[in-house]
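A short write-up of the structure that comes next.
Of the protein chains in this complex, all but one are displayed in their positions.
Chain IDs A and B follow the sequence of writing; residue 1 opens each chain.
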Amino acid sequence: MPAGREVAIVGIGASKFDSVTSGISYKELMYEAAVHAYSDAGIDVRNDVGSFICCAEDFWEGNSISDEYMPDQIGAKLRPLFTVCGDGLLGLAHAYMHVLAGVSDLVVVESHSKLSDVTSKDLVEDLGFDPHFGRIPGVEPKYLAGLEMRRYLEESGNTHEDCASVVVKNKRNALRNPRAVYGDNLSNQDVLASEEIASPLTKREISSPADGSVVVVVASAAKARRLSGKNKPVWVSGISWFSDTPNVEEMDLGQALYASNSARKAYEMARIRKPLTQIDFAEIDDTYAYKELQHIEALGLAKRAGKFVSSGKADPDGQIPINVSGGSLGMGSFVEASALVRAYESALQLRGEAGKMQLHNPKRCVVQSWRGIPTQSGVTAVLSI
Amino acid sequence: MSEKVKFFPGREISSKAMESGEVLTKYYSADLNYSWSTGIAVTRFLQELKQGKIIGRKCNKCDRVLVPPRIFCEDCFRTTDEWVYVKDTGVVNTYSIAHVGTDASRLKEPMYIAVINVDGPTKGMGFLHYLGEIKSEHEIKVGMKVQAVWKPENERTGSILDIRYFKPI
Partner (left out) sequence: MATPRKVCVIGAGLTLFRRRMLETGKELSFEAVRMALDSAGIERKDVDTVVSGSAPDAFDGVHMKGEYLLDGSGAYRRPYSRVFVGGATGVYTPEAAWWHVASGMSEVCIAVAEEKMSPLQPHPAYAFWSIFDHDYERQLGTTLLWIFALEMRRYMAVHGIKEEEIAQVAVKNKKNAMDHPCAQLPANITVEDVMKSEPMVWPVKRLDVSPPSDGAAAVILASEAFAKKLTKEPVYVAGCGWNIDSTYWTDRDLYYPQYLENAGKMAYKMAGISNPRKEIDVAEVYDPFDYKELHHMEGLQLAKKGEAPKLTTRGITQRNGELPINPSGGLLGVGNPIAAAGMMKVCEIYFQLTGQAGKRQVKREVHTGLAQAWGDLMQYSSVFIMRRR
């Protein structure tokens, strides 16, 4: 198995993030992110890059074969490009393999969200369920998140109050992030008192949609050294992905097996035995508040995530800061791009460019994604500087 | 075929089995709605169509006028520089005669469709549209000169359909 410092992120770029980006097309958002990333990496995209990877799903795009609309605005005309139907971290995993398989020593990964263009968001989510058993007419598809949350809280012993403290923390963190649009100063009570969407899940525990594009430039070690001088390379020390079952009835809803299994392998690659002492911070999936708790435990960052978060150990000045960027609760849900937003924010922290959010000299972090309901699929990566 | 490959799996269903209810289907219909932002470049393109004009974007580095317009040049990968009007005349790059519609059903009257290369400074740029005022299929030729026939001004909505079709000139 590959290990150590073989593949690095050498450039990052993002468009503006907003709840609505009317007036700008998805292509123009992608172009903005791409220009920033290539300038950050100091590369000439038309001459230097040998592989491009986009991460998208047709129904979020509103195009069949959305792959065909990707090349021009990221500089990939007449170049090797492909789309993976997965989140941005899965794209990073494929870029990692492209470097090691000798496809190219410079690979570009892009993912975006233009959720404000999708007026039937719930219907798209509903279409993700099994056509025979999963779709319940007239029922909001987030019912599955409600079921999962109940099961998880029962099994783990965490409380609804703990979930509320995740929302409070992440929205407060977002107030210090200039790219976050859902920052707020709330109390646990504000969260618990908000409208119930799929009991016990309340409205404020659900991340709200946001638009934006992120582009990441990935390089081999040799190429990263040749490019260095501008940015410190952010090493992909470990990366792994995993899927449990697609059948709702068989899912182990109390456990995030996709997270624990992908983490085990990513840690092995990065030679992490004690994540609690070897990880400096984490940017992880918090599409729903309970998901952050579930993922903290699956990643081995705490045994009782509820207590860990509510006692402040996940705060920016805590033992392991979790989602200092504000996470999806604070920055918005970018569907497939959320994972790349987490990677982007992590890279800024590791490079010491996180501004008001900057942690003290972080060396290593874990970034983790989940593809959302009704999936049990996700990716874990360890990034280090 | 070999020791290992002897049998290919799969069971075909006949139309009869479908009609008789021998095999079951579950009907589902979804009305997915989107309101795509047309963005900086295409918004202007559509607005100009409403005015009866065709506009492109110019990349000064490549010296190309891009139609349909975009804010980026995909060749040299930089931001395009200026808006440039192009003519509403052009040539047929390629054409075909459609006898079936979107759902593969037969059309009553055939449709003539073509890629039109609009007349402007850059060769080979254009878009998809209809041909009209065609007396005989045999008169259509690759390389034929054509001109846009616009809808009356008060019927234009800022759509590609503000041009009714292109006619031979």
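Methods note: contacts are C-beta pairs under 8 Å (C-beta built on N, C-alpha and C of every residue); 3 or more make two chains touch, one makes a residue touch a chain.
Since this is a predicted model, take the numbers as computed values, not measurements.
J.: Among the chains present in the display, which ones are touched by the chain that isn't there?
T.: A, B
J.: Tell me which residue among A:E125, A:D162 or A:E297 touches the hidden chain in the full complex.
T.: For the chain that is not drawn, the touching residue is A:E125.
J.: Any idea which of B:T102, B:S136 or B:N154 touches the chain not displayed?
T.: Per the contact definition at the top, the residue touching the missing chain is B:T102.
J.: List the chain B residues touching the unshown chain?
T.: Chain B touches the chain not shown through residues 1-2, 4-5, 8-13, 15, 18, 23, 25, 28, 30, 34, 36, 38, 42, 45-46, 66-68, 70, 74, 93-105, 111, 113-115, 124-130, 137, 142, 159-161.
J.: Can you list, in ascending order, the chain A residues touching the missing chain?
T.: 1-2, 6, 57-59, 62-65, 67-72, 76-86, 90, 93-94, 96-105, 124-125, 127-128, 130-131, 220, 240-247, 257, 261-262, 371, 374-375, 377
Assume only the chains that are shown with their structure count from here on.
J.: Using CA atom averages as chain centres, what separation in Å is found between chain A and chain B?
T.: It comes to 36 Å between the two C-alpha centres.
J.: Where on chain B is chain A touching in the complex?
T.: Contacts found on chain B: 26, 28, 30-43, 70-72, 74-77, 79.
J.: State the interface residues of chain A toward chain B in the complex, per the touch definition above.
T.: Those residues of chain A that touch chain B are 21-28, 31, 35, 38, 45-46, 59, 62, 71-73, 75, 77, 114, 116-120, 123-124, 126-127, 131-132, 135.
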